[in-house]
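What you see is the complex with one protein chain gone and the rest in place.
For clarity, chains are labelled A and B in written order, and residue numbers in each chain start from 1.
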Amino acid sequence: MHIPDAVLDPRVAAITGVMGAAGLYYGLKAVEGQLKERTTSLMGMMSAFIFAAQMVNFPVGPGVSGHLLGGVLAGVMLGPWAGAVVIAAVLIVQCFLFGDGGLTALGANFVNMGLIGSVVGYAIHAPIRRWIGGQRGILIAAMIAAWFTVLLAAGACAVELSASGHRQDFFRILSWMALVHAVIGLGEAMITGLVVRFILLTRPDLIDQDPPRGLEPVVAGGNPSRRWLPTILSGLGVALGVAVFLSPLASELPDGLEFVGQKIGVLADGSPSSPIPVPMPDYQLPLPRLEHVKAATAVAGLVGTLVVFAVSWGLGRAFVTAGPRSERVTTDAA
Amino acid sequence: MRLEALDDRGERAGPVHRLDARSKLLFAVAFVIAVVATPIGQWRILGCLGFLLALLVGISGASVRSLLLRWAGFAVLVSLLAVMVAPGLPARAQHGLGTVILSIVAKNSLAFLMMLVLAKVTSWRDLLQAMLRLGVPRVLVATLQFMERYLHVLGDELARMSLARRARSFRRGSILSWRLLTGMLGMLLLRSFDRAERVHSAMIARGWDGTFHSLD
Partner (left out) sequence: MTSDMKVPPAVRLCGLEYRYPDGKEALCGVDMELRPGECVALVGPNGAGKSTLLLHLNGLLPGKGRQDLGHHHGLDLAGRNGRRPPSVWIDGIEVNHRTAAQIRRKVGLLFQDPDDQLFCTTVLEDVAFGPLNQGASQNEACQIARECLAQVELRDVADRPPHHLSFGERKRVCLAGVLACRPSVLVLDEPTANLDPRGRRRFIHLIRTLSSTKLIATHDLEMVLEICPRTILLDRGRVVADGPSRELLGNAQLVEDHGLELPLSLTPRQPN
């Protein structure tokens, strides 16, 4: 999902650059407010970990592989804004040292993976975690958030890639991105979930066990009037996630309208029309038809959501019966 | 893991290596922005920039072969993306699809190679100091500085775990099952946290106050 240089329209790159910079600036200020002795050390460690984890690929389909994005993992372990800074650090290293992800696309990549990944991911996971409660809640919330943020990020990516084109280009790109990332999202949810579960079983103190109080930095006697913000954001996030999947279907309508219009036009001036748009309009590539892709996307969305929920519930069973804390894994305190 | 990029100090003290890291960083950023901002179809401008880049590659002593190899790896992906994105760009009507796609790939290549050259002539630690002096917020730079130190540590841990896993697995190939993958990742995270705490304690034990000093 790392967008390279020169692929984005320069105006989009500029706009997302500003958005990214603003978001990062706010995040840095928020982290500074909570800065303790060890904070940057831990953030650096988390960045190193996510960087390393992103190098491990898992197969997603023929010729396609995905890797962990890590936004939700970072957010759950360190908090939304620290998580975002962590992702920013990863992106910077990848860009400057390996050319992975363009310099001019840093803004867009950060918006997709840092802001959406960590901040919105945290906002999605917080109310679910509070609702289900306990360690099980942390696990299930993290997995669902991971799943949804991948979709949202894919959607944002599609928007950025097609922002200067027509709406049809948007839907075309969106369908493909959503379909591919539906599977990657499952992988993200699985990896995030299993890692979080592992941590909860061995070092639960590493994950902040207090009920999350929202996106504001944790201050003594937090501001209750801000509590509605994360709920709204998460609801929005979930809704958008759903929309990402369903909108390709919705685009049937305008296509349908245009199709009808064309038919009428045809009847008017006698030229044949091609009623079936293919993904790469000017190329004869043997790819499945767009409607098939769109339908597959919607199905993937539905199935994916159910699968993630079911799996996370199953994994979470480990915590239901957690009464006395299981054997603490002690390091040799010689 | 490809961590040599972190270690490389540009041992050869060429003229470019000795320049202040800030100028190198600013130059690279300016170059990339110039490349990306060049309107599609302005091949002459791209050509000049490409020539400049070639000069830099020569001076920096970077191995052309390794640069090209790494470029080739990304070129495929970028081409695919270009193909997907190009039909929607407004410039397409003016210049034709082929020109647009080629433009994108060319621009991307120039930008990509420039970043690689920058990495070759500037050590990562100097780059971070340059960022700090250019005004990048301290929290971000400190995170990056720690990240660099811990990457080596993580790399070693990962290598050790891979070795231990291979010693006890009897299937050929390295396709990791889910369980194994997340088990390794989970262990890696835990051990990394522990290690990070110890490294941090060791730094504090020697009086570290939050700023990274350097000898030169």
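A few comments on the model shown:
Just so it is clear, a residue touches a chain if its C-beta (ideal position, glycine included) is under 8 Å from a C-beta of that chain, and two chains touch if they have at least 3 such contacts.
Predicted model, so just to flag it, every value in this text is computed and none were measured.
Residue B:Arg206 is the one among B:Arg65, B:Arg168 or B:Arg206 that touches the chain missing from this view.
Summary of contacts with the chain left out: across A:Ala30, A:Ala53 or A:Leu78, the touching residue is A:Leu78. Of the listed residues B:Arg125, B:Arg138 or B:Arg165, the one in contact with the hidden chain in the full complex is B:Arg125. Mapped onto subunit B, the interface with the missing chain covers residues 7, 9, 123, 125, 149, 152-153, 156, 193, 195, 197-199, 201-209, 213-216.
One rule holds in what follows: only the chains that are shown with their structure count from here on.
The centroid of the Cα atoms in subunit A and the matching centroid in subunit B are 23 Å apart. Against subunit B, the residues of subunit A that register as touching in their complex are 3-7, 9-10, 13, 24-25, 28, 31-32, 35, 37-38, 40-45, 47-49, 51-53, 55-56, 58-59, 68, 85-86, 88-90, 92-93, 95-100, 102-104, 161-162, 164-166, 169-170, 173, 176, 190-191, 194-195, 198-199, 202-203, 206, 280-283, 331.
Subunit B meets subunit A in the complex at residues 1-2, 5-6, 29, 32-33, 35-37, 70, 74, 77-78, 81-85, 87-90, 97, 103-104, 107-108, 111-113, 115-116, 118-119, 124, 127, 137, 139-140, 142-151, 153-155, 158, 175-176, 178-179, 181-183, 185-190, 192-197, 199-200, 204.
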